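Missing here: one protein chain of the complex. Every other protein chain is in place.
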Amino acid sequence: MSKTNSGHFFEDFALGQELVHATPRTVSTGDVALHTALYGPRLALHASTPFAQALGYREAPLDDFMVFHVVFGKTVPDISLNAVANLGYARGRFGVPVYPGDTLSATSTVIGRKETSSGKTGVVYVNTVGSNQHGAMVCDYVRWVMVNKRDPASPAPEAVVPELPERVAPESFVVPEGVSFAGYDTTRSGSPHLWDDYTVGERIDHVDGMTIEEAEHMMATRLWQNTAKVHFNQYEQASGRFGRRLVYGGHVISLARSLSFNGLENAVRVAGLNGGLHCNPTFAGDTIHAWSEVLESVPLPGRDDVGALRLRTVATKDRPCGSFPYRDKEGRILPEVVLDLDYWILLPRRR
Amino acid sequence: MSKTNSGHFFEDFALGQELVHATPRTVSTGDVALHTALYGPRLALHASTPFAQALGYREAPLDDFMVFHVVFGKTVPDISLNAVANLGYARGRFGVPVYPGDTLSATSTVIGRKETSSGKTGVVYVNTVGSNQHGAMVCDYVRWVMVNKRDPASPAPEAVVPELPERVAPESFVVPEGVSFAGYDTTRSGSPHLWDDYTVGERIDHVDGMTIEEAEHMMATRLWQNTAKVHFNQYEQASGRFGRRLVYGGHVISLARSLSFNGLENAVRVAGLNGGLHCNPTFAGDTIHAWSEVLESVPLPGRDDVGALRLRTVATKDRPCGSFPYRDKEGRILPEVVLDLDYWILLPRRR
Partner (left out) sequence: MSKTNSGHFFEDFALGQELVHATPRTVSTGDVALHTALYGPRLALHASTPFAQALGYREAPLDDFMVFHVVFGKTVPDISLNAVANLGYARGRFGVPVYPGDTLSATSTVIGRKETSSGKTGVVYVNTVGSNQHGAMVCDYVRWVMVNKRDPASPAPEAVVPELPERVAPESFVVPEGVSFAGYDTTRSGSPHLWDDYTVGERIDHVDGMTIEEAEHMMATRLWQNTAKVHFNQYEQASGRFGRRLVYGGHVISLARSLSFNGLENAVRVAGLNGGLHCNPTFAGDTIHAWSEVLESVPLPGRDDVGALRLRTVATKDRPCGSFPYRDKEGRILPEVVLDLDYWILLPRRR
């Protein structure tokens, strides 16, 4: 029997099946430094331990999407090694803060599956839960992928498609215990704009652009221990659909998150991931810009120090975002749009 | 009102104004590892905690220019986002040692401003002070930049140009408290050449060359949280003056510092920054070489374990430095010279 991992095919996923993913990972300030070097984040909460401690954190916690990448990476060998397409995310939440020294592991449960009309592939829905060394949830989300069947002739299982919310409910957001944003320092954070200052429908062009290099996206993707072959093997990709290595979609999410600092300097936490689409492929050499729209603004139950904004952040390649590029007149997403992310962020409130 | 940072224009800088910069940053061994990977430094003091402790340091301190980059990076969004040119440095000093775990922040004071003859720009002089979490000075320097006016028609303010010393006075150097170089180990440091062995007028070709890659200078510049747009956005630069992303001048300073290990293995501290000029632009693909000349040699008041050398270090692109390239016959700096740095270093003395 072959000792190498050939991944799971559609037939291998049973409803209710639990996949305990390999390689628990102790994160460190080394990972944080690389995250800084690769994306250029500037949120004071993640950059400064005294800043974080003044709010009640034990020390500077990791950026939420960094936690997402570490958890997501573990799932790749078991879930998406034979994936044809990463179709969507839903019901994503971030849990207890993750600090350097914490160890993250991940488990996924198959919550749905449905053969596609071609009969050659199927869609698998998994709920992935990332936990720290104490078993506390750090990240919990649903992802669905299109996976090849091992044998096109194998019979279609009964179709089960989970009911997924259009958006994460604000009452389920996790504000870390013991944390208060009452004394939040807007001088050191870099902007006076708090939750109160953003209005529904407001659009923000994040202005700056960042060009991606092969070495950067590969280093990032390896750092997250994400093994999807399309990101690393130019010899194979040369004869593939694009002739190029594909950039991991999460790399673009983190670039967009960092670019969005310019206009969202106080977005201290990603509270929920409602949905996300990697609309078009991204390659090294592409320059990423981003813009955001405020979709909803809600206070948090029982808290006057922090509120939530639901955002759509759109990232483009080789197109600045002053005109907020998104869809054409027929409603089709533009070819230069590479990311359409619907998520919740928390911002301190004015008092 | 736009929520994004459009930077300050010449009119925005008032004499005596204090700018408290954003994003305090806790530095870590992760930053040190990246500094090592990006520049290849080999000074034992910065590489080895036992080596540092034998001299009286708490542990291995950060390289001084690394501290400079972190402090400098914070000033960019407030000082030089609309800068036309970075004109000079003066009166730079390094203070208490910075250790992993320390948190650095920066504040600048406007100490001069003068409209240029064109009427479209002005020169702004700032004194930037970087501090650790205890408020102790880690780095203190003057920088002047040419900045665009918001409105060319706005009246010129009274010109104030600060008086700046040609060189930092040796009596103002900071030798860390409790540190003695009496037992300095020249076997483990890699060279027997101490302060006593260098003579004024001596020139050293540092021999080695290092080629710069796009991924490297961008990772470094993001690590320092320096947001100057010219370093990152190839889409925009393609139609700019050079058609290329510019390499952050400080990247070349750190490359030159690392290259200069070959011949200056015991230059344990950068004590003062007298002046510096980024003479010509540097781009990815350029190979950097460097040479140094000893301009002055002074003992330190009250110390027989350590002395100071004033150096000029010149870095070139695509030209080895065996012939010490610098100026042409007319005194003009050669086009292949990219850095002209005038600074003080400390070296252990022979006893």
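A few remarks follow.
We just call them A and B in the order they show up, numbering each chain from 1.
Here is the rule we use: a residue touches a chain if its C-beta (ideal position, glycine included) is under 8 Å from a C-beta of that chain, and two chains touch if they have at least 3 such contacts.
In this text the structure is predicted, and so the values were computed from the model without any measurement.
In the complete complex, the residue from B:24, B:130, B:170 or B:209 that touches the missing chain is B:209.
Screening B:49, B:109, B:127 or B:180 against the full complex identifies B:49 as the residue touching the chain left out. Among A:137, A:215 or A:333, only A:215 touches the chain that is left out of the view. Chain A residues in contact with the hidden partner, per the touch definition given at the top, are 2-5, 20, 22-26, 28-31, 33-34, 77, 100-101, 103, 105, 133, 213-215, 218-220, 222-223, 225, 227, 229, 232-236, 245.
The chain not shown here touches chain B at positions 28-34, 36-40, 42-44, 47-51, 60, 100, 187-191, 193, 197-198, 204-211, 213-216, 219, 262-265, 285, 287, 318, 320.
To be clear about the criterion, only the chains that are shown with their structure count from here on.
Separating the centre of chain A from that of chain B, both taken as means of CA atoms, is a distance of 36 Å.
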